[in-house]
Every structure is written in C-alpha cells, then in structure tokens.
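Written out below as structure tokens is the structure these notes cover.
What you see is the complex with one protein chain gone and the rest in place.
Going in written order, the chains are labelled A and B, and every chain counts its residues from 1.
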Amino acid sequence: MLLSMQGISKAFAGVAALKAASLEVEPAEVMALVGQNGAGKSTLIKILTGVYRRDEGTIAFDGRDVDFTMPAEAQAAGIATIYQEINLAPQRSVAENIYLSREPKRFGLIDHAAMRRGAEAVLKTFNLTIDVDRPVAHFDAATRQMVAIARAVTQNARLVIMDEPTSSLDEREVAVLFETIRTLKRSGVAVIFIGHRLDELYEICDRVTIMRDGQTVAKSPMADMPKMALVRHMLGKELAAFQAMAPGEEKPERPVRLDVANAGAGVRVRDVSLTVREGEISGLAGLLGSGRTETARLIFGADNLERGTMRLAGSERTYREPADAIADGIGLVSEDRKIDGIVPDMSIRENMTLALLPRLKKAGIVDRARQDEIVTRYIRALGVKCASPDQPIKELSGGNQQKVLLARWLATDPRVLIVDEPTRGIDIGAKSEILKLLRSLADEGLSVLMISSEFEELLAAADRVTVLSDGTSVKTLPRKDLSEAALLAAMAHQVE
Amino acid sequence: MQTILRPFAIKSSGDLARLGVMLALAGLILFGALRYDNFLSSFNILSFLRYNSMFALIALGMAFVIITGGIDLSVGGTAAMASVVAALFSPYHWAAGLLGGMVAGLAVGALNGFIITKMRIQPFIATLATMLAAYGTGLLLADNQSVSVSYDTGFTVIGQDDFLGFPIPAWIALAAYVLGWLVLEKLPVGRHILAIGDGEATAGLMGLKVERTLAAVYLASGTLAGLAGVILASQFGAGQPTEGVGWELFAIASVVVGGTLLTGGSGSVGATLAGALLLAMVFNILNFENGLGWISLSAYWQSVIRGAFLLVVVVLQAKLMARR
Partner (left out) sequence: MTTIETPAPQPAGALSSGSRLFTLASRYGTFVAFLALIAVNIAITPNFLSWQTLNVNLTQVATIVIVATGMTLVIATGGIDLSVGSLMAIAGALAPMIFMGQFWPVENMAVAVTLALIIPVVVASLFGLFNGLLVTRFSIQPIIATLVLFIAGRGIAQVMTNGNLQVFKNEGFQFIAMGRIAGVPAQVVLMVLIAALAFAMIRYTVIGRQIIAVGGNEKAARLTGIPVKRVKLFVYMVSGALAGIAGLVVVARNSASDANLVGLGMELDAIAAVAVGGTLLTGGRANIVGTVLGAFVIQLVRYTLLANGVPDAAALIVKAGLIVLAVFIQQRADRH
C-alpha cells in the first residue's frame, strides 16, 4: 500500500471537521475522493499535505509513518498536489514552471538549454509537444494542468492529488487530461482524484472513497458501486427515512413569473431551462459543480447571459448589472455570505438596508426614521438575535447573518427572490425558521427560487424542483412526483 | 540560427511593449540626429550619459521591486541621504565616501525589507514612511544645507571624470545593468523574483523562499539608490539633502514605459534602461528644440510629457491585461 491514513480526527475551534476518517491508496491506482461540501475532503487532503496538523490518527506513506509540518515536506516525500486554481506562475514559461526552485545549473547560472530539453522530454511522455518557452498563461486550462503534472513528475512524485481537475475543462480537454492520468498510472504513480462529475469518476477512477460529515462512509472498487448508491452515500439519505413522507398536494397552476429558457454562459452553465410561478417555491437541485450558483448569478445579472432567454412576467429581460435585476424586483441571497453577502464592518442596520438605500433617500439623506422602522420590523419578524441594530454584522452567528441578508431583500418587496443554500452553516432551529418564512412569503405571492443540496429542504418546501447536472437542466419534477428516489435518479443522470 | 533568434522572439504582450520602447527610443534618437546639428556630438552624448546615470541606477532597483509586485517610494529620499553621508565621509578617502553612501542606502533598503516582510505593511506605505525618515536623517546629518565634498581625496572623480572616453557614472550604471540582467535572466533567484511577482502564495507553495527574496530585492533597490546618491554628491560637489524629490516617480515611469507590468511578474532589465533613456531624452530634445528657436517650450513641459507617456503606457497595459 502506498498511502494509509487511519483514524484521522481534526477539530477547528472545538468543531469537529474530521471524525476518524480514513483513506487508503495503492500504487498506480486512481482513487476517487468524493463528498458534499463540508464532508471533510479538503481537510483530509490538507492534513496529508502538511497544511494542517491532525489531532489524532496515523499516516503511513510508502510504508513509513509520516508527519508533514508544511507542504514543502510532503512535496519532498513525493506527494504533489494540483490545486483547482492551478498553482503555476502564469507569466513564467512552461519550462521555468516545471523547474522552478530546482533549476538545472551550469557554473551557477541557469542552464536554459538543459531546462528546455528536460521540459520537452517530460511533456513528450504525455504526448504533448508545445513551445516550452511560452508563458503558461498562453495555454488552455488542460495544458496548464499538464504542466503542473509534469512539474510533479520531475519532482519524482509517487502520489498526485488532483482537486477538481476537470471543473473548468471542456470535453476535449478532459479527454487529454485523462490520457495523462493513464500515463501516470502506467509509470506507477498513484492519483487521488477529487471530483463531482459522476461520469468522469466512472471513466477514470479505479476505486472510490466516499466521505460525509467528516467520516469515511464507503470504500469500494468503482465498478462495484452503482451511481445511485454513490449519490446516496454522499448525501447520506436512507430511502426508508423518507418514504413515510407523503407526496405533496398539487396546487392549482398559477401564472409563470420567471421563465428561463436554454440559458448558458461559459462552460459552467450549458443549457438551463426553468420556471418559477407566482407564489411558489421552485427548487434548484444538483450535485456540487452542476452550475446552480452560476445559474442564479446569470438570472440576477451578476454574470452576463451568453445564450438563451429570460422572461419576467412574460416580457424578455436582459440584465447587465445586478442593479438592473433589482430594479425589476429580483433579489439574490448568495451562497457565500462572507464573500458575496455581508459587509462585515457595517452594522446590522446598514447591511439590512443596503439594497433599499436608493428608496430610503430624501434629498440624498437616509430617512433614518423609516430605516429604523424597517430594521426594527424585520429584526422582530425574522427573530434576529442581536444586541442592537448598531452591532457590526460580523459579530452575529451564521443563522442571524442569514436572516439579516434575507431581510435585506424582503425589505425591497421583491417579486422574485433567489436563495442560494439558504440554510448553509445554520443550526437546526434557525433552519426550519427560515424555511417556514420562505413558505409563508410564497403563500403571500412571492416567487422563490431555492437552490439547495439538502433533500429534506427541497422535499419539505419546494413546489417543483429542477435538477441540474453538468450545467444542464436534466429534469423538472412537479410536486406530485417529488421524492428522494426521483431526485437521486435525476442527479445521477439516469432516466427512470 | 534558431537559437540566435530566440532572444528576439516575441512570446508575450510584455515582449511587444518592450519592443515598442526600444523602437520609440531608436526613433527619438533618429529624430534628434536628423533635426539638430549637435545632437550626436560627443559633448551632448557624454553629458547626457553622465547626468542620467543616477536615474538609470534608481530605475534598475525600482524595476526589480515592481517585478515582485511591490513599489519603492523611498529611493529619492534614500539618494538624498546617501549623498550627504557620502559627502561627510569623502574627506577620509574616496572609497569611504563611496562605501558610506552605499551602506546608507543599504540600511534604508534593509528597513524597508523588515517593515514589509516582518511587519506585513504594504510596500507603498512602508516605503512612504522610510522616504520621510530618509529625508529627515539626511537633513539632520547635513544640518539643513548642502554638504561640500572633499576635492582632495579624488571623490569627485567618481561623478565627473571619464574612463576610456566614457563618464565613470555611465560605466557604473552599465555594470549595474549587466549585473541586473545576469541576476534576472541567468540566475535562479531572478526567476524566483519573477515568480513571486506572479503570485506570492503560489510561489510559496512551489517551494520558493518568498520573504527572504523580497527583502533582498528591497535591499538591492536601497543600495542602488545609495549609489545614485554617491554619484550625485560627487558630480555636483556636494551632498544634497533636499535633492531627489520625485526621483521615485521618474523611476516608476521609466520602469512602466519599459514595459514592466505594475502588477508584477514580468519585466526586463534592458527595456527598463531603454525606458529611462527614453524619458531622459524627451528632456534633451526639448532643450534642443528650444535652441532652434521655433518654439519655446519651458523645461516644465518635461513633467507634463512624462506624465502623458506614463498615461499612454498604463492605459495600453490595462487594455492588454483586459484582453487576456
């Protein structure tokens, strides 16, 4: 066995991220490492590569116990990591990137000729003939990845970790990458392949390790693990637990408010069609990387639509900026509160009224009385727990931050509200509160588009669910057909 | 044949910008040579080189700093302070003046490196502060006036005399540029400096010693500014604590005009020299033009024209970056 990680535990500030997780890799095999967001995959990898220190557990690499304290040590031992955002110096040449920090020298000077020859030779083993003097930025993502792999190979790596290597590649590029992985295998190098696209996993991986909630929940040869079972392991749902749930009642069909047809942009969103009717919660489901968040950003004008059309209450709309969408009565509670949501140093009051400011203005001055009235109303209505509205939002818990962000949009009295993982990182109590709130808002006529990875959430709240797979909407399930099994099947991209 | 041509092959937009500055410099020289009688006279060439060597030295240090993605605003103040220190040491021995000035510059560079890599303060603020400190120290040492250098120890030879028909400051600048080229292009550390400018975090993950390299770059920039201060004192016969105002901006402009990206990670020693010469030549040509008597552009036009140069280059850079 090349790598054996056993009983790995790790906690951050008292919160367990890994609970006795394990991972084993044989030489010359491709191991798939899969799991939902927060399952602990990257923590496990970071412990292996010395970015984090483990609290408990043992790691044996190549038959010896190891304990790397920094990434350079893991690299020296023969473990190379190819990150999603490929870690190369983009303006340096291909040859330089392959040899950076280990340049071949002659009389103390860089031996450019030897470097060039070496780079060409190692790339040739991957059937790649390129001008190694050009900056890596000039090449497409797949080639850059190959350069990163070539760098790993010249460092005598025995294990190459690839973190979502295909996420920004098109089909042709994926094929080239897989050929490279096969070449690595032939020369005895093992690969840990972190990915979400099921077809790809089945194409290239020999075995799979599935993680959930910080634990390793399944290990199996790829061939023995049906797609449905894999998705079920990842999501942690026992079908039985949900079968008790009766299929929801069908509501009378109401007019379509938001209609997205064949939308696409870049490689992340290929062909998405969905509708949200008045007064309903429309769910948007799909595995990680299926293009859900990107779809939301397109609808909201945060990114620009390249293909397809969008209609709001029947009339076609194009938004260049979020401000256009907001003016049309669309709101977006984004997935990543920290990056796209809160302004950390500003108070709850200010955060809550940011989108509303233009409407709170009297001769340019914020109408403080109305602001206070709105803020007080929503703090009470949503049950935001805070010392005062003047408290900086960064001091609140995740659930309360989320309520403030919801209030930010509710205060604008929107017609369509997009919520991206509205209950991510929120405790159970707050979760059900937020779902109830969305339900009652929909009952009052609001159209909600809810992106969620959690089946309970979708089953409990959604009137219909559109399932995305690989940037394409593969199925829309009406309430009456909504079930765990149906969702699983659609996500695994199998026709029932 | 292929290997001979290789250095001239255009591989990136940066190469294109560098080719542009070379062509612009050649064009300006051609223009001057055709238009003015004494433009290519040895007197004009030699005094041009003698005076502008100081700026070339500072621009070289600045180029390295900007390649790492940083900036060094302290070079003007450092040069002023170093000129005072050099003048104060010059009575003992010409070499004492030379070394004194360089060590003074090195000290400021070391301080910059410390504040930037250890206290983690942005280069822009750190070097702004040390610029003030350097001016203050220079003024204190000089007692607020210029400090006459010794004419007995041969210190003035450094800035005023020729060697093999060329001004000594030009030889010093040439040596510095050859050394700089060697470091950037031929030594591993040069590649590391470029890679750090491309992305510090990535460079760290690729196993480079980021902090140490950054500190060394600021050290070098300070030392080169110190050397420029030595030449200043020697050439004008006095340490000048109030000189050097705006030198950092001239240097930045030279580096940018030379095609070095302000975002770091790309740059060339040769093109920096061309950029510095180009900006200096604008002034030279203005003088000649005024001499012809057709127009009368005051010397003040030079900063307007330099600013315009900077504007054009920066906007072009931004467009190139956006297209990427």
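Just so it is clear, a residue touches a chain if its C-beta (ideal position, glycine included) is under 8 Å from a C-beta of that chain, and two chains touch if they have at least 3 such contacts.
Because the structure is predicted, anything quoted here is derived from the model rather than measured.
**Q** Just one of A:217, A:261 or A:346 touches the chain that is missing; which is it?
**A** A:346
**Q** So which of B:129, B:174 or B:187 would be touching the chain we can't see?
**A** Counting the whole complex, the residue in contact with the absent chain is B:129.
**Q** If the hidden chain were put back, which residues of subunit B would touch it?
**A** 71, 115, 119-122, 124-126, 128-133, 135-140, 144, 241, 245-246, 249, 252-253, 256, 262-263, 298-308, 310-311, 314-315, 318-319, 321-322
**Q** Need a quick check: the contact residues on subunit A for the chain that isn't drawn.
**A** So the residues of subunit A touching the missing chain come out as 12-15, 17, 37-38, 40-43, 46, 84, 163-164, 167, 194, 288-289, 300, 302, 321-323, 325-327, 332, 334, 339-346, 350, 354-355, 357-358, 360-361, 364-366, 368, 394-395, 408.
Convention: only the chains that are shown with their structure count from here on.
**Q** Using the average of all C-alpha atoms in each chain as its centre, how far is it in Å between subunit A and subunit B?
**A** Here subunit A and subunit B have centroids separated by 47 Å.
**Q** Name, in rising order, each residue of subunit A that touches subunit B in their complex.
**A** For this pair, the touching residues of subunit A are 71-72, 75, 83, 87-93, 96, 100-101, 103, 105, 108-110, 131, 133-135, 137-138.
**Q** Going by the contact rule set out above, which residues of subunit B touch subunit A in the complex?
**A** 6, 9, 11-12, 14, 182, 186-188, 191-192, 194-195, 198-199, 202-203, 205-208, 261, 265-266, 324
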